[in-house]
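Note that one protein chain of the assembly has been removed; the remaining protein chains are unaltered in position.
Take a look at chain A:
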Amino acid sequence: MKRLILALGLTLTGPALADTVNGLKTVDEFSAIESESERSVAVFQEMMKVIESPRCLNCHPRGDSPLQGDDMHVHMPPVQRGAADFGAPGMYCTTCHGSQNVAFATGAGSIPGHTPWQLAPIEMAWVGKTAPEICDQLKDPARNGDRSLAEIHEHMAEDGLVGWGWEPGKGRTPAPGNQQVLGELVQAWIDTGAMCPES
């Protein structure tokens, strides 16, 4: 009987849903913050852990070149953004990037892939920006692809190319957490007023 109680106790107490997942806190971990606006800001700061991941920033560059790798170096070969954020005529992203990650046949590493594979438009550039700047940008239809907050949630929680950030292939560190936890954070941020940090 003592064993049963112990087992039940373990089942009920852990692992708690609130546990941080792969370096990303879950929504439950912010429930102790009483002020809704403060909770909103804290949740956004947690979202920033993903947004600032090389997996996201590399394709949200501020210039006309994508970045590459965990050290965010300029993409090699020296490709260009192009008119449709998809490369230049004769050298589109799909010249090299296919529908899936492909391990190199002759050595370590892999080339990433997904359909579609493209850059975020220049108005959605994140590299070099602060959390308040990115927060304002995310809420600004002129700089977020004319998305409502619900559509921002959909992009972060369900978009396949965003989801690639957690399955980036050999040689690249996945974004913190997972797409489900990020989606829950984004929803919690929206539900608490989508507040932005001041610094």
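Everything below uses one rule, namely that a contact is a pair of C-beta atoms (placed from the backbone, for glycine too) under 8 Å apart; a residue touches a chain by one contact, two chains touch by 3 or more; residues count from 1.
Everything that follows uses one rule, which is that contacts and distances are computed from a predicted model.
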(message) As a check of understanding, state which of "Anti-sigma factor NepR domain-containing protein", "ABC transporter permease", "Glycosyl hydrolase family 57" or "(2Fe-2S)-binding protein" is the UniProt name of the chain not shown.
(response) "(2Fe-2S)-binding protein"
(request) Using the definition of touch stated at the top, determine which of A:Ile33, A:Met48 or A:Cys96 touches the missing chain. (result) A:Cys96
(request) Decide which residue listed in A:Cys56, A:Ala88 or A:Leu149 touches the omitted chain of the complex. (result) A:Ala88
(message) For chain A, which positions touch the chain that isn't shown here?
(response) 76-80, 82, 88-92, 94-96, 98-100, 102-107, 109, 111
